[in-house]
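The complex appears here without one of its protein chains, the remainder shown in place.
Per-chain numbering from 1; labels A, B and C assigned in written order.
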Amino acid sequence: MSDDIKPNTETSPEDGKEFDKSGEVQKSTAEQSFQDSSSDNQPGQEKKNPERLADAIPDDKTSDDVAEKSLVQDSQEDGEELADDQSDRGVEDKDQPKLVKGEQEVHTREEQDGPLVGVEGVLPAELDPYFIHEPVRRSIKLQVTEAQETQALLLDQMIKGEIEPQPEVTRSKSASNNILRIGIAVFLLVSILLPLSTRVPASITPPVSRDSVSANQLIESISDGATVLLSVDYEPGLSAEMDAALASVVDRMMMKDFYLVLVSTVPTGPVQAERLLVFLNQGGGYQYESSENYTNLGYIPGGPIGLLNFAEAPRQVMPYDLDGNAVWYSPPLQNISSLSDFDLVVVATENPDRGRSWVEQVQPKLGNTPIILVVSRQAEPFVRPYYGSEPSQIQGLVSGFGVGAFYLNSNAQAGFSSMYWSSLNLALIVGGLLMLIGAVIYAGKSLNTRKPE
Amino acid sequence: MNYVYLLYIVDSGILGLGFVLIFFFMMIISAIIVRRRDEPLLREIPTYSKLKRSINLSVESGQRLHLSLGSGGINYMQGGSALAGLSLLKRLYRMAGLSDRPPVVTSGDGTIGVLSRDCIRSVYEEVGVREEYEPTSGQVSGLTPGSYIAGTLPVILDQQVSTNILMGHFNSEIALLADASERRGSLTVAGSDNITAQAVGYASTEDLLVGEELYASGAYIQASTMHVASLHAQDFLRWAIVAVILVAGALKLAGVL
Amino acid sequence: MSVFDLNNLDLLGTVLSFGLTLIVFSFIFGDNLLFRFAIHVFVGVAAGYAAVMTWYNVLLPEIAVPIIGGSQAERFFALLALVLSTLLFMKAFPRLSGWGSPVVAYLVGVGAATVIGGAVLGTLFPQVLASINLFDFPSSFGNSSPVWVQISNAVVILVGTISALIFFHFGARNRHDRHPERAAWISAVAWLGQIFIAITFGVLFAGVYIASMTAFVERMTFSANFILLFFQL
Partner (left out) sequence: MRQVRNSIVVAIAVITGIIILVGYFIELPVLKNLRIMLLHYAVIFIAVALIVGVVNLVQVHWKKFQNRQPGGVYSLILIISLLVTIIVVGYFGPTSTPSLWIFSNIQIPVASSLIAVLTVVLTYTGVRLLKRGLNLFSFLFMATVLIVILGTVSFQGFRIPGLSELRTWITQVPAVGGARGILLGVALGTIATGMRILMGSDRPYGR
């Protein structure tokens, strides 16, 4: 993919040479690969390879030797790419023969430090890497071990490091970029704060999506006081979006007095879940208390492996809650011996891999118990195929802010989605427009520089 | 053995096992063929060519390389990308381990952290300078995905890193690392198993290893037989998958399946 | 009532939260000392939390509890786990590090098998199956859309899947004096694959953008409310 990002310079007459060199590079690497193969296939043995050193060093070094000129040129180019203001010039120069371009850059470069900083065409104080040529290596065949080869390689690197001048560290001209960053931040900030300060439509709630309507209906269809497994599987970073989405769902469930069994496959999940319940208790006026109305089984370690174990034997894998109580023998859970005994499973995650793990490892063991996934916008494209498939592997999907349906019959309005719905929309519009403007400007520049061709 | 038992065994599992066995044999066959060849016949991946050059340049100019192995553990598929990063790690250390500024390796998972130090130590042992080994060279810079990114930022910002190689499991926060690298004028080469991270990497770095390219580092940087052979095995199975999808899709459309 | 329930601690927490938000956000303007302070505290807290959760959810129930009060078999398994865990723990100290190698090798073996198993059964088979099932009408596009729309959508997805997969094809032909290159027709399909990959990346980038914007808005709303509250006080 990346080959299309950079302007192609292969029209140069010098390129033929470069390819010749690369041919040699390929050959030497192949020779080494032959050597390596013996080590690959004989576990734990010290090997003696008759041709190791001779070929191994050229592998790394000749590849650079033979392509020395292009390496130095390219290194100059690399440096330029790092100083990101140069790319426009790069586009202008791209059709000139490469070697000539290299020479131009070598001879007319700007002085980077000292009293002559910024002045062009100053004679370099140090020997320029461009004029350094490595001595020609004679191919010698030696019997060496892998260790000797590595030592030789390192010695070679060290010597090379000694004889070559150390190029200046290329620092990006970051000032203008910083201004751009700050400008973007200011634009976004204003777009977020504007609706807040003017108190524009505080009543606007997120849209009612078809998915969330059906998820809501699913919850409604379950009788009050049901036992639900709720997995809070998101990292703190995206908790804003996930809290907002999950709060509206859990709010619905709390209204129906569901008994919640909390688990998580991320270490911070259990506390994330507690935090959410505290918030909903305060905001929605609920009185959910540990062991009375919910139990927190804690963190299921081991990723998908742990999840699979939990799905197969929940009582054995998570015997105690976080307070150390053997909760499975208490009234709300005593009839539950497998995950299919739950009335509903709700999983909230921002990570598509975790969402997939639940569908792939746990869902097959659920029997008739429905599963609802509450996911971030960024995970939605990966999870949606499971929702749409026939037969559907998940019975409900709530993504990001598409939670409006939960507000239609909610008295509590405990979710915090509506609080910043307007700000979010305006900020996204401004962000999108900024990108559009940038794209138009740079596309215009790019097309302008192409015209002379 | 009764029929029920047989049915019990014959499941998608058998198909999976068959697939793995075919992969295995294709790797062996490819290895034999690759050995006979003069040179590996692989398409050029410009990012790897650039990475090679920049590794050499860093070694020559005495600047530091930074290899970031991401925050995925080896307990699921995402660990594969970190394992691919580890195979590059040995190569990096063989080339630059004894320089004044040996490469710095960061990871966000305990197991990968242990493995990265083992790899570094084994290279020092190979060279016979075990005493040079510093246990802090393979550092765990944060133990949750978010804190790993936070802990890695100072490494990129402070340690005069000339090239940041991000190879492992990342989330969208990979853009913060790429941005920090840009602020310091360093080169960033990124690859991840996570497509979201790849999408973000596509916008924030010029040198992205897209999808499967990440796993080819051994073949392109090391040119070891088994790595090249596994690429050929991947190619074979790639076409097998294409054929299966096309044939089965057509049969489905025709109502046969 | 514990000291932590007091209101002044809540207030302190809100002030701390507000301060940290501003400090981290100041990174936009450039690296600074306060930002360094905040991220180091964050890394420390996150690591500490992860360590305690590990203790509570793994080491305590899997090792400590069975050794103290388990049956004989449980005690044996827990003791074995303790011994091997101790060996692995030696990895933290360079001089003792070699002792942990067998356990690490064990973990790598498990990891390698898990990644293969996960890739085959978790990704490869389901995705291939999903590609085949595209032609199982009426399908995932809903019964409401006409069949020709469903078929053309299925074909687009199929072409996208196959061309993106072929884009990665590594094998190439030898060409005299030049880099090995793929056959022209493979390159053409790969080019098509790149188009699909670019679109996919675009969709995912936008998803990440929307998700992260939510965090941005939430943080700024919190900060604005805090300032308003502060001035009212």
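Note that a contact is a pair of C-beta atoms (placed from the backbone, for glycine too) under 8 Å apart; a residue touches a chain by one contact, two chains touch by 3 or more.
What you see is a predicted model, and the numbers here were worked out from it, not measured in a lab.
Counted over the whole complex, the shown chains touched by the missing one are A, B, C.
The omitted chain makes contact with just one of the residues A:Gly302, A:Pro370 or A:Gly396: A:Gly302. Across B:Pro46, B:Gly62 or B:Pro135, the single residue that touches the chain missing here is B:Pro135.
Considering the whole complex, the residue from B:Leu115, B:Leu166, B:Leu187 or B:Ala248 that touches the absent chain is B:Leu115. Chain B meets the missing chain through residues 8-9, 11, 13-14, 16-17, 20, 23-24, 27, 73, 75, 77, 80-81, 83-84, 86-87, 109-111, 113-115, 117-119, 121-122, 125-126, 135-136, 139-143, 146-147, 149-151, 154, 158, 172-173, 175-176, 178-179, 193, 195, 198, 200, 202-204, 206, 210-212, 214-216, 218, 224, 226-227, 230-231, 233-234, 237-238, 241. The missing chain lies against chain C, touching residues 2, 4-5, 9, 13-14, 16-18, 20-21, 24-25, 27-28, 36-56, 58-59, 62-63, 81, 84-85, 88-89, 91-92, 101-121, 123-124, 127-128, 130-131, 141, 153, 156-165, 167-168, 193-210, 212-213, 215-216, 218-220.
Counting over the whole complex, chain A has residues 1, 4-7, 40-41, 43-46, 84, 87, 91, 177, 180-181, 184-185, 188, 200-201, 207, 235-240, 268, 270-272, 274-275, 278, 296, 298, 301-302, 305-306, 309, 322-323, 377, 380-382, 384-385, 422, 425-426, 428-429, 431-432, 434-439, 442-443, 445-447 touching the chain that is not drawn.
Throughout what follows, only the chains that are shown with their structure count from here on.
Compared with chain A, the chain whose C-alpha mean position is the greatest distance off is B.
The distance from the centre of chain A to the centre of chain C, with each centre set as the mean of the Cα atoms, comes to 7 Å.
Separation between the centroids of chain A and chain B, computed from CA atoms only, is 14 Å. Multi-chain contact residues of chain A (touching two or more other chains) are listed as 1, 23, 26, 237, 267-268, 304-305, 357, 378.
In chain B, the residues that reach two or more other chains under the touch definition are 39, 44, 73, 75-77, 144, 146, 172, 183, 195-196, 202, 210.
Only residues 1-3, 5-6, 23, 26-27, 29-30, 32-34, 36-37, 40-41, 59-60, 63-64, 71, 74-75, 78, 81-84, 146-147, 150-151, 153-154, 157-158, 160-161, 164, 166-167, 169-172, 174, 177, 235-237, 266-268, 302-306, 351-353, 357, 378, 382 of chain A touch chain B when the two sit together in their complex.
Of all the residues in chain B, the ones that touch chain A in their complex are 31, 34-35, 37-40, 44, 46-47, 50, 52-54, 56-57, 59-63, 73, 75-78, 94-99, 123, 126-128, 144-146, 160, 162, 171-173, 182-187, 194-196, 202, 206-208, 210, 222-228.
Contacts from chain B toward chain C in the complex involve residues 12-13, 15-16, 19-20, 39, 41-44, 73-77, 79-80, 83, 111, 114-115, 117-118, 121, 133, 135, 141-144, 146-147, 150-151, 153-154, 157, 172, 183, 195-196, 198-200, 202-203, 210-213, 216, 219, 231-232, 234-235, 238, 241-242, 244-246, 248-250, 252-253, 257.
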